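Structure in structure tokens, see below.
Apart from one protein chain that is not included, each protein chain of the complex appears where it belongs.
And now, chain A:
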């Protein structure tokens, strides 16, 4: 008892560390069994804390099976597997920290007026034309931090909607509550927001955060699902599947995952789903990359994001890739 009075903090920290370590050891083969863990690198209690950061709390180790199902169900994911683990980290880690750049999407004033497509229109293919900025009046942009940058520095925020958030991926694009509902002020999912309002154009750029997750095939399965759902939700809209913006040279050479070879592979796969009738592939890399195909190094400081002033290039590129489908 005397000792507790002398050094309470010391004892509490020692006891809690031992407790967390035990939970880590017990959970290693149950609730944390999908986590990548190397004893040489980090102590057992890292597992416990990693679990908490993913929403898998220690007490769940006692009723293991049912819980995993519930957690995965809530995230709309298949059960188990390394891939899911990775993307859960991404989705959850980004929440509530200073790193999440942007959480709200700002709605534009007027809704899309484009009517649903006619039967005869459906078969035609279209070519890109130069358009004016009013083209964006009925557009919505969906994407990760790069699209957040376009929102902040592209000077288009008055015209169109941006449903973008740092670290958004193709897997959680419809499940993350990131759009501010105009009526209630609550955060709703992109899916719910797209049910409320019809757009003429949907721009989609996702895929860099997922580079370390799964293969191009698994990525494309999800990508097609998302595009399919977009078509259902927005029957009158033109869908622009944007190629993933590349990274700059140094990053490309040093990063085993976030490099341009991987980006190009996925971009080629994205390009294949374009039918030039309703879904169009556009690749902003045409205007922001150097001769080697890396993101121009003067356009970026972190090798990944454009510097504020160069979002203009992206916008001008989008304006050069307009699709106009005559109404009659």
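One rule holds for everything that comes next: a contact is a pair of C-beta atoms (placed from the backbone, for glycine too) under 8 Å apart; a residue touches a chain by one contact, two chains touch by 3 or more; residues count from 1.
Methods note: contacts and distances are computed from a predicted model.
Hidden from the displayed complex is a chain whose UniProt protein name, among "ABC transporter permease", "Alginate O-acetyltransferase complex protein AlgI", "RNA polymerase-associated protein RapA" or "GntR family transcriptional regulator", is "Alginate O-acetyltransferase complex protein AlgI".
Summary of contacts with the chain left out: across A:23, A:45, A:160 or A:323, the touching residue is A:45. Screening A:135, A:240, A:280 or A:311 against the full complex identifies A:311 as the residue touching the chain left out. Residue-wise, the contact with the chain that is not shown comes from A:208, picked out of A:23, A:170 or A:208.
Those residues of chain A that touch the chain absent from the view are 3, 6-10, 12-14, 16-17, 21, 41-43, 45-46, 49-50, 52-53, 90, 93-94, 97-99, 101-102, 144-146, 152-153, 155, 166-167, 208-209, 300-302, 304-305, 307-309, 311.
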